[in-house]
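Note that one protein chain is taken out, while the other chains of the complex remain in position.
== chain A ==
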C-alpha cells in the first residue's frame, strides 16, 4: 500500500530552471484586460498554478500573481495583474497600467461584445499606460473559451486575425483556460513579442553597477514618470 514516493514531477518543459538562485531573471509586468467574464482571472490562474476553478469569483479590486518562466534560454519573472472589468472601477484600475511591459487584450470567442470592445481596451491601455508609440508596444490578443462547441462560437478566427492586422498586428492566440489549451503558448508568445521589440530597439544596455533595478526602457516613456523597469533585474 505504501507507494514509492519520490517527488513526482510534470513532464519537463524545456530545460530545468537553472537560474533560480544566483542568476538574474527579467521582471516583466503583464496586464490582462478585457470585458467582465471573458476569463481573465482564469487565464492567470491556469498559467500560474495550472489550475482551473469552474466556480471562481469575479475579481474585486486588483490581484496579481508572479510566475517564473524561461523562454529561449532566458529567465523571466512575470508579474501578472488582473483587474475588475466594470466601467465603474475604471479610475481604480487604470493606474496599474503604468509601467507595463506586456498587455494581454482578451475576449471570449462566445461573446461577440467582448470582441467588439477590444479596441476600447486597447486605447484605454495606451492612454493610461502612457505608452509613447502604440504600434511598438507588445500587445497580444487572446481569444479565450475555445472549448465551447463550434455552434456557440461567435467570433471566427479569421475575423479576429483581421482585427489584429488592422491594429498593429499583435500575435493572436486562441485559448481555453478550462482545458489548458494554448495558455502557456499565449504568455510565451507575449514574452517573445516583448523580447523581439526589445531587441529591435537595439540599444546598448545601460550597465548601472550601483542599482540594477533602475534600467530604463526606451519604448515606454512619459514625462512624469521617474522611469520604468522593463528590464528590472531581480
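Simple rule for what comes next: a contact is a pair of C-beta atoms (placed from the backbone, for glycine too) under 8 Å apart; a residue touches a chain by one contact, two chains touch by 3 or more; residues count from 1.
The rule we apply is simple: contacts and distances are computed from a predicted model.
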item	value
Choices "N(6)-L-threonylcarbamoyladenine synthase", "ubiquitinyl hydrolase 1", "WD40 repeat-like protein" or "TBC1 domain family member 15" - which one is the UniProt name of the chain not shown	"TBC1 domain family member 15"
Per the touch definition above, residue among A:58, A:116 or A:161 touching the missing chain	A:58
Hidden partner chain, residues of chain A it touches	1-3, 5-10, 12-18, 20-21, 29, 36-37, 45, 48-58, 60-68, 79, 84, 86, 88-89, 91-92, 94-96, 98-99, 113, 128, 211, 213-214, 224-229, 232
